[in-house]
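Quick one: structure below, then a few questions.
With one protein chain removed, the remaining protein chains of the complex are shown where they sit.
Then we have chain A:
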């Protein structure tokens, strides 16, 4: 693997080794919801309220890994005319603040844009890399080469059903961190984080991962605190999107978003990492 410094990895390590010795809070919001400028404002609000790393979703017509909340926001974004190139504009604005921004995208959007061209433009916009929910390393030769050429992170997912062999190959292909899906299922808020999440993190570490972050089903401060005891990062999406989705107007949505992020940030900060 080419020697590429991971922007996301550096931030996660800095938090773990810093005075707070804590896990990172990674927040997801889609581009273009409620509008493109509105999503920039929402991401800024989320960062100001305590998110350490941004996961910026590209709205897609057929998001098979997403539950109804994120899907509803993505549909609104598409109906508003959000385009793939808008993701690069938003990345540029957010990255300028110094917060690492990963783009979460279904694969066809990158394929259509051109894998190398998107990697080039994402890197030029200051993006940190891609999270690819429907691209496993087995199919990712083009993306792996492009990520190396343009110095980007590649965050692949592992699931409770991943075999030890697949954990090893996914870890080897990933850069930045490995995304552990806490449960077998799509994104969305759940009463409890999957009980297999902790074991999955341990198994992924045993397979060689330097950093493992947990997503899917994390929405409450207590859950964030629990996950922060064993993972390098806590990924929250639906709970943040819901704050915007349920609000009567944009200003109220941003207030609610800040409130939710504050709670989650407190949860993450309430736990010291034993490393």
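Keep this in mind: a residue touches a chain if its C-beta (ideal position, glycine included) is under 8 Å from a C-beta of that chain, and two chains touch if they have at least 3 such contacts; residues count from 1.
Everything below uses one rule, namely that contacts and distances are computed from a predicted model.
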**Report entry** Identity of the absent chain, which is to be given by its UniProt protein name, from "4-hydroxybenzoate decarboxylase", "Sarcosine oxidase subunit delta", "Tryptophan synthase beta chain" or "peptidoglycan glycosyltransferase"
**Finding:** "Tryptophan synthase beta chain"
Report summary line: Cross-chain touch to the chain not pictured, restricted to A:12, A:56, A:90 or A:158, is A:158
Query raised in the report: Thinking of the whole complex, not just what is shown, which of A:53, A:91, A:186 or A:209 touches the missing chain?
Result: A:186
Requested in this report: Name every residue on chain A in touch with the hidden partner chain.
Outcome: 60-65, 67, 71, 75, 78, 83-84, 107-113, 133-136, 138-139, 156-163, 166, 170, 181, 184-186
